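Report on the structure given below.
Yeah, one chain of the complex is gone here, protein chain that is, but the others are all in their spots.
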Amino acid sequence: MRITRKKVIAIISSTALVSSLFLGASTASAAPKDSGTVTVWIQGDAKSWPAAVDRANKMFNSKYPNVKVDIQYQTWGDSLKKLDAALVAGNTPDVFEFGNTQVLKYSAAGALKDLSSSKSQFAYSTNWLKGLEEAGSYNGKLYAVPYYAGSRAVMYRTDLFASLKMKAPRTYEQFTAAADKLMAANSSNSKFSAVYMPGKYWYAAMGFVYDSKGAIAVQEAGKWKGSLDSAASIEGLTRWKNIVDKYSKADKSGDEGGQWEVFAGGNVAMSYSNGWETCCIAPQKGAFFPMPSIRAGEYMPAFLGGSNLGVPAKAKNPEWGVYWIKSFTSGQAMREIVKVGNLPNNTSMLTLVKGGNAQVAKGASSTWFVPAAEKWVNVENANVLQTMLSDIATGKKTVAQAAKDASAEITKLLN
Amino acid sequence: MGFPVYWMVTTSFKNRQDVLSTEPTILPRSFTIENYQNAFSREGFYTSLRNSLIVVLITVAISLFLATFASVAIARTKFTGKRSFISALLIVQMLPLSALIIPLFLLLTRLQLTNTIGGLALTYVAFILPFTIWTLRGFLANIPTDIEEAALVDGCTRVQAYRHVLLPLMAPGLVATAIFAFIQAWNEFLLAYIIMQSQENLTLPVWLAGFTTRTGTDWGPLMAASTVTAIPVVIFFSLIQKRIATGVTAGAVKG
Partner (left out) sequence: MSSATKFRLGPKKNLWPYLLITPALAVILLILGFPVFRLITLSFQQFGLAEIVSGIPTWVGFENFQALLKDPEFWTVLRRTFIFTFAMVAASIVIGAWLAHLMLRMNPILRWLLNTTLILVWAIPALVGISIWKWMFSFEFSIITSTINRLGFDFAQRNWFTNTFSGFSIIGGVVVWGAIPFITISIYAALTQVPKELLEAAAIDGANSRQIFRSVILPILLPIYVILISLSIIWDFQVFTQIWVLLDNRPASEYYTMAIYAFEKSFGLSEYGMGAAIALLMIFSLLGVTWFYIKKMVQIGDGNA
């Protein structure tokens, strides 16, 4: 039989066809192989703590030396869209960073792997910050590991306080007294704010509400009910409105984005700020004190912003994903994240926060978080809180009326 | 009109304090190149610049090539289905990208075109073709058929007639559509962000988005980076813009 080219091709292709059947039959399941790539999607913010990423990779590679770590930095705006596309196409990363207000929806839908059984593996998991742990859990199960947090405290002008011989306030009365003094001392400056409080700053306003023991929404018999119209909430809102009216020249219909820029401009004595805002207020000199509660000795609850890390349920390498998260939230890596000014994901390390942020960390022992409702994101999207607050700040509605309308809206949206 | 451009360029040279001043002045008060140093030293600048250039040039080349053929068909020939083809072209323009992005990504995944420069360029071409075909058709329609018929009578083959007679006359149209294709692809963000997966494959707009983090935007360096991003477009434009100025009939009718 002559070996013609055609025959050779036929033999090769049929061999390939047959073997591909067998190769295809081998499992593509989650049985860990020895080599490959673990895909990590975290936000570009992590470029500010490269030492943490390095440590995580080293720790990961010491257990999995032949697995390459592919870190892809995302941007906040459209990262969820990208995740959705990946989920639909069946090509998901092994680790994904969620903002803590974003993750609940995905946990509830079953998009993330249940990490409850691995919880004890993660460093400091018994002491995780409540705000982050709640955000990453659903129905008692853990779906996304706390990553890092940011909190808020009052950033104040040390020079202005010194010139009026004032120390950082420790009670609510001292706080308002200081503000009064500052306004009096600067009455000739029409742009001066003793306390810079934009009208749509809901992270701040809700702190007042929770401090008065009010709440955004509560669960009653399995259903959510907006509770901003409760007496306690209204008291908190009224106190907040007082601050806006008496001490602030900020935009009554604006939000707090870029408020450090105004602080840097020199016409602000105190602002309710994130810990990292001290980076950018030059030439002003600022320091922090935790916002006092109306109850002596306590701090006003601060909103814990932050991120959680999850493993998509259909990830190709979930075991690697979990281990990478463990590496990235290990004590060593977390230390690097804290060094740069963030809050760690646990209370034990709060004392490690140095410098200006130490005061912010102090206040982080008292926090509030949004209602753990699956449909919370609808409330955020509809801007219910912002609209209510700017209506109050501009005087368009009374506190009682605005709160009543907002509560009704929230009840509708959450159920 | 050009004030924002002026503002972008002057801000890119301002020191940090001036960038954030609450008393902005029209004339800049400081001058520094630290923003540029900051921008260039960021990871990924050179790779994303390279990627953007490659994607864009491929996109422009392919779309111009395909559009030229298609526009000749519409402008110079009759064929059944012509009306439907034209209508389809116009309706394609109406598709909102955000609605299509998920099925599009799914398709590209199946075709194994995700995270490839070719895949991204091909996608851009599909979106750009309708406008480019239509515009070239318009330019062609304004060129009287006598010209190419004269060339054919003179002994040219059809292909030669196109290359030596039609193409030069279409030049202004080719330039306008080339610029359109260039800029559409150069500044496109969403598709580039979703389709490209690895860090080495980022394009400039995605790289630029990295200047904004949870803590806000790094304005000075962003302005510097954006100024640099705008330069290749201007270069591209100046290289080909001479063609726009030439009138159509100047050389054509003479023969």
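By letter and in written order, the chains are A and B; residue numbering begins at 1 in each of them.
We take it that a residue touches a chain if its C-beta (ideal position, glycine included) is under 8 Å from a C-beta of that chain, and two chains touch if they have at least 3 such contacts.
Being a predicted model, the structure only gives us computed values, none of them experimental.
Asker: Write down which of A:51, A:80 or A:408 is the residue touching the left-out chain.
Answerer: Missing-chain contact among the listed residues: A:80.
Asker: With respect to the chain omitted from the figure, which of A:166, A:287, A:377 or A:408 is a touching residue?
Answerer: A:377
Asker: Which listed residue, A:251, A:298, A:319 or A:336, touches the chain dropped from view?
Answerer: Residue touching the chain left out of view: A:251.
Asker: Please output the residues of subunit B touching the missing chain, sorted low to high.
Answerer: Against the missing chain, subunit B presents residues 1-2, 4-5, 7-8, 21-26, 62, 65-67, 69-70, 72-80, 82-83, 85-96, 98-100, 102-104, 106-107, 122-123, 125-126, 129-131, 133-135, 137-139, 141-142, 145, 149, 152-153, 158, 172-173, 175-176, 179-180, 183, 186-187, 189, 204-205, 208-209, 217, 222-223, 226, 229-230, 233-234, 237-238, 241, 244-249.
Asker: With the missing chain put back, which residues of subunit A would touch it? List them for me.
Answerer: So the residues of subunit A touching the unseen chain are 80-81, 84, 87-88, 105-106, 108-111, 191, 200, 249-255, 257-258, 261-262, 265, 313-314, 377-378, 381-383, 386-387.
Going forward, only the chains that are shown with their structure count from here on.
Asker: Report, in whole Å, the distance between the mean C-alpha point of subunit A and the mean C-alpha point of subunit B.
Answerer: 37
Asker: If you look only at subunit A, which of its residues touch subunit B in the complex?
Answerer: Within the complex, subunit A touches subunit B at residues 43-45, 47-48, 70-73, 75-78, 81-82, 84-86, 88-91, 150, 257-258, 260-262, 264-267, 274, 276, 279-280, 282-283, 305.
Asker: Hey, which residues of subunit B end up touching subunit A in the complex?
Answerer: Residue positions touching the partner: 16-17, 20-23, 43, 98, 101-102, 105-106, 109, 114, 190, 193-194, 197-199, 206, 209-210, 212-216.
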